[in-house]
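Omission of a single protein chain aside, the complex is shown with its protein chains in their original locations.
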Amino acid sequence: MPEVILGEGKTPSQVAAIFSRLAKQGGNVLATRASEKQFDAVKKKVRGAQYRDLSRAIVLQRDSTKYGKGIVAVVSAGTSDIPVAEEAVITAEIMGNEVQHFYDVGVAGIHRLLANREALTKARVVIVCAGMEGALPSVVGGLVGVPVIAVPTSIGYGASFKGMAALLGMLNSCASNVSVVNIDNGFGAGYVASLINRLP
Amino acid sequence: MPEVILGEGKTPSQVAAIFSRLAKQGGNVLATRASEKQFDAVKKKVRGAQYRDLSRAIVLQRDSTKYGKGIVAVVSAGTSDIPVAEEAVITAEIMGNEVQHFYDVGVAGIHRLLANREALTKARVVIVCAGMEGALPSVVGGLVGVPVIAVPTSIGYGASFKGMAALLGMLNSCASNVSVVNIDNGFGAGYVASLINRLP
Amino acid sequence: MPEVILGEGKTPSQVAAIFSRLAKQGGNVLATRASEKQFDAVKKKVRGAQYRDLSRAIVLQRDSTKYGKGIVAVVSAGTSDIPVAEEAVITAEIMGNEVQHFYDVGVAGIHRLLANREALTKARVVIVCAGMEGALPSVVGGLVGVPVIAVPTSIGYGASFKGMAALLGMLNSCASNVSVVNIDNGFGAGYVASLINRLP
Amino acid sequence: MPEVILGEGKTPSQVAAIFSRLAKQGGNVLATRASEKQFDAVKKKVRGAQYRDLSRAIVLQRDSTKYGKGIVAVVSAGTSDIPVAEEAVITAEIMGNEVQHFYDVGVAGIHRLLANREALTKARVVIVCAGMEGALPSVVGGLVGVPVIAVPTSIGYGASFKGMAALLGMLNSCASNVSVVNIDNGFGAGYVASLINRLP
Amino acid sequence: MPEVILGEGKTPSQVAAIFSRLAKQGGNVLATRASEKQFDAVKKKVRGAQYRDLSRAIVLQRDSTKYGKGIVAVVSAGTSDIPVAEEAVITAEIMGNEVQHFYDVGVAGIHRLLANREALTKARVVIVCAGMEGALPSVVGGLVGVPVIAVPTSIGYGASFKGMAALLGMLNSCASNVSVVNIDNGFGAGYVASLINRLP
Amino acid sequence: MPEVILGEGKTPSQVAAIFSRLAKQGGNVLATRASEKQFDAVKKKVRGAQYRDLSRAIVLQRDSTKYGKGIVAVVSAGTSDIPVAEEAVITAEIMGNEVQHFYDVGVAGIHRLLANREALTKARVVIVCAGMEGALPSVVGGLVGVPVIAVPTSIGYGASFKGMAALLGMLNSCASNVSVVNIDNGFGAGYVASLINRLP
Amino acid sequence: MPEVILGEGKTPSQVAAIFSRLAKQGGNVLATRASEKQFDAVKKKVRGAQYRDLSRAIVLQRDSTKYGKGIVAVVSAGTSDIPVAEEAVITAEIMGNEVQHFYDVGVAGIHRLLANREALTKARVVIVCAGMEGALPSVVGGLVGVPVIAVPTSIGYGASFKGMAALLGMLNSCASNVSVVNIDNGFGAGYVASLINRLP
Partner (left out) sequence: MPEVILGEGKTPSQVAAIFSRLAKQGGNVLATRASEKQFDAVKKKVRGAQYRDLSRAIVLQRDSTKYGKGIVAVVSAGTSDIPVAEEAVITAEIMGNEVQHFYDVGVAGIHRLLANREALTKARVVIVCAGMEGALPSVVGGLVGVPVIAVPTSIGYGASFKGMAALLGMLNSCASNVSVVNIDNGFGAGYVASLINRLP
């Protein structure tokens, strides 16, 4: 298992110190919600650390073994949801999974989603990221027979209440195979999906 | 236009008195959210009044002219949403519209909805009733090019918060042709849809 | 129909790329909630694009045909509500409607609203934008016999909770002809009103 | 000043004991939100006590002096708001005020309210009770130049959240002469209005 | 009556234009929640306008007649509540009232409040501003026999929810003579108090 | 320490079985929020068990040793708060404390509270129960120099939101010696106060 | 896969009709949140249907094949959480899983939980049901290396807000292997756990 740090709420030197200590254990290390300043502090201490700015992650990948038994699919609705989706992708990848992503397949244009139906049904576990009304996991959940991890995003305005609307929608999903993680918690979704995919 | 009474929060004798007074004006009369006790009081005073128990409406229909120019479609997800949907149906009917309903077409079984796509696209205005995650209006909104009136229902439990989750979902719909009425307000949806359908 | 982009939450280069791609399809293009920086990126790629700073919209209008059958009225209460109202105006205009606006007609000075009553009743559909207590749609709804699209704005402070008070007020409107869109969603209101006004 | 008991949450014998003790002080006594069972217990102990079932009040009025200098107007929107309005009326009356009520003058039928404008402007203080969107105090506030006490009622359903929508609306009133009391607190409004009207 | 502008949410030039137009009517003018930038714009157009930075008000006072019949008392708890209290003070003063203020008399040091009891009982109307738990109006309400206008302030942190805790506390006051205005609405309190104090 | 059972949400036979098993350990046993039906089931199995209906507690007290070093004071505002206060009293008593109660000393009649000031300052720890605006702990906290445990009660209506207003008020108390337990949690307050009072 | 019906919100005859129709397909059938009245209606139509009153489920089990590859563990905190836990158990069982339950292992008595640590680590997926503060999934999540499905229950009072506190706690779990389903949704947890356990 990789070692993981939540960058948010820590100073660059705190992140660098923890990252460096964990790196000495020899495995993969991941810092999520990390700023470029935090990365600047990390890279001075840890050779090989990389910054993925789309997902705001600092990554040190030494072990590239594929531990997962199947494909982890990551689905998202709009352009603005991509950072959260990418956090799920990087998490699943560093935990040794093959990841396939399906972006820009929101429910208001259902044909784009349906066009990917066959590919989706080949995944062993599916992560769905969506903001606004958070309807996408219910539709995806109805299309596949495997566990779906829903990630509400804070995308939206007004009555989206920073992801609350999407969160409530997903918790009330009429699809029985959906469970939910915290708003914008792409990491958690990637982590749970990896555990499922690694089950022997 | 029919005269309308909100039965809820009124005594049977209050409802009967108002219904009777409005009936004297000669047009259609509708009492929504009416109990059987209220109907018992009404029918003693107003000949021809009928009770629709599914929608809990008291109806006095004298004028059956079709004022609407097209079809009002009423779509709902689950069995439990039907009473709200029926309130929309009876409202649109008494206001002189041809109504077509599509029940049990929830988003987790998207094929049942898609099977009705062609019929749906023939409507001049669409009402969508859904509880739980309230995702249905977004999907329907993407399928049709006409105005969609979304009605959140109080169906659900736990984090549905008596329709709040569905309401927030609908307000954040990614489909641009969706507007929303109050939770369980089938009447309002039927009324607005009728106005739209009657536009010359 | 025009192509539409939500500017908020996208980088200038993302907006410019999408805008430019949509512009190639030959029709009208609208970017809402767009910053001046986003416009700077767009105008380098798309000849003829204009920025409306009051509504924060980037507009490319090639087709000026009037598709709407009547007038779309846009009503608002205070000076601070005007940006949302203008977003509704620009949306309706680019979708081919004749728009008439009535600003500064709040409910606490009811005579200013009543002075416009006759003009209002000539509209085929009415959009009402209001913050604070959100009472205006109910009063306007009582004055006209056509559909009213209510837009709560985030104007106010304290217990307005960024538009929540206005939103709840509008959802509970005692006028039956009112439906509601998301807080500050002038675009949605303009879009729905246009669909209604274009109905044959 | 009358002695006052909040009936709600007390047993009949508790109410009767307190009422009886207060009655011995010789002045007027009022129990609000009182049940008929509580009244049954009171009337066995206190001669002259009366039950007003519309306002659910137990009243013992010995002093009928008019202490108020002008008229207290009580305005309400719908039939269902009347019990709260009546609680305000009975409170103001027992505190020695001339009260005039204006019922069924909701904002969606603005002409009925305007028809009473002249009468309203003769009041020295105005109480306005309204549920649903709670818009009435803003309109009334704009019509009169005296203090307006707004009482949100719990009338409504769905997103009215038992009076929360009306409460928020009134707190955000754009009319500067409006202050607010708790949901359904007709007593408080009547009390404050009486204090204002009794000011020398 | 003075003319009043809410500065918040308007540009400096908007404020200056409105202020200047109102000033031409010859009476007092007040702009609340005004920034120094807004004042800079106003003073270029309106001779005699002044800026009160504690209350963030722009004031043009031409008429200093005392229209109020008694004293308006303004009471507040902590240092941080003073800006809101001062907004109430300046509003009442510009509306022609004698104002007396009692600051730093919070409920946790009840003796400081009680030391002012006699002075307080001489007021004709009392304004109480408090954040955090919002308990002060209840205690003051119990000490005086006149109307109390409570103003919750947004002072506090954590579970104060920007004044929500104080607002709810005041709405549930066990003192019957308390009515409430919006969070931080010192202006509204000053306005209502002035109306009460001016009653003949 | 006594053994404690939360009666609420358990069947009479579940309560009786647990109570009986705990009674066999030989110490005091307390069941809170217990119904009379639950007591009927308990008394058949456990000799000496008693029901205190004011606090809805089932009590088996075998050890009456006073373990507390001082007095636990229990303060409450209104008649309706007494059941919660009594739950605190019975809890503290069965845990071996001398308890003194001060009822009906709400903040709107501050003199009744101040009349008990000297007695209050003799307590080693103070429990304060209050509903509605929840202001009492702040005032009491300012009068004593010992820890104050605040218990919000669900007493109130409208914007009290079943104790939420009182809870928020207490969490924001300006008195530094106040900590808070859950709404209506008289037991928790009695338990914490007992632990404090038993400290050597 | 079994066929599943949500009993809540349906009439006995609706449940019986759906149950009977599904039973004809020959597989297992489950009705959750079903009343005894609904069961009475079902058993008249479907031979072999059984009622599990602890979980309020109607069950028709024809196929007892174990499709799951490992053990599904179901953990809960208090006696009152057992009905929800049992709904998860019955769901997992009817979907062909070996289930092991661990009840009464709340976090305030951590030793009882730790005593089961070894048994817990043998599960292939863990369901954790908890009300009140909802802390149990975080602790269990730290003890096991497999996916944890957290089910908040509506057990508690006051600030538990019918499971909201537990729900929020679980969504914010500091254990990375936790995902969450709706309040009281034992069925959903059992369903997701079954899908995970059946993965090849």
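Remarks
The letters A, B, C, D, E, F and G name the chains in turn, as written, and every chain counts its residues from 1.
The working rule: contacts are C-beta pairs under 8 Å (C-beta built on N, C-alpha and C of every residue); 3 or more make two chains touch, one makes a residue touch a chain.
Model, not experiment: these values are computed from the prediction.
The missing chain, though absent from the view, touches A, E, F, G when the full complex is examined. From the set F:Arg33, F:Arg56 or F:Arg124, the residue in touch with the chain omitted from the display is F:Arg124, counting the whole complex.
Remark: the omitted chain is touched by one listed residue; of G:Gly68, G:Gly106, G:Pro147 or G:Gly186 this is G:Gly106. The chain omitted from view is touched by exactly one of E:Ser13, E:Thr79 or E:Thr121, namely E:Thr79. Screening F:Ala49, F:Leu113, F:Cys129 or F:Ile149 for touch with the missing chain picks out F:Ile149. Taking the complete complex into account, residues 79-80, 155, 157-160 of chain E touch the chain not shown. Taking the whole complex into account, chain A touches the unshown chain at residues 8-10, 14, 18, 33, 152, 154, 162-164, 167, 182-185.
Where chain F meets the missing chain, the touching residues are 1, 4, 69, 124, 145-147, 149, 167, 171-172, 176-183, 187-189, 191-192, 195-196, 199.
Everything that follows uses one rule, which is that only the chains that are shown with their structure count from here on.
Note: centroid distance chain D to chain G, computed from Cα atoms, is 50 Å. For the pair chain C and chain F, the distance between mean C-alpha positions equals 56 Å. For the pair chain C and chain E, the distance between C-alpha centroids works out to 35 Å.
Along chain E, residues 164, 167, 171-172, 182-183 each make contact with two or more other chains.
Every pair of chains meeting the touch criterion is listed here: A-B, A-C, A-G, B-C, B-D, B-G, C-D, C-E, D-E, D-F, E-F, F-G.
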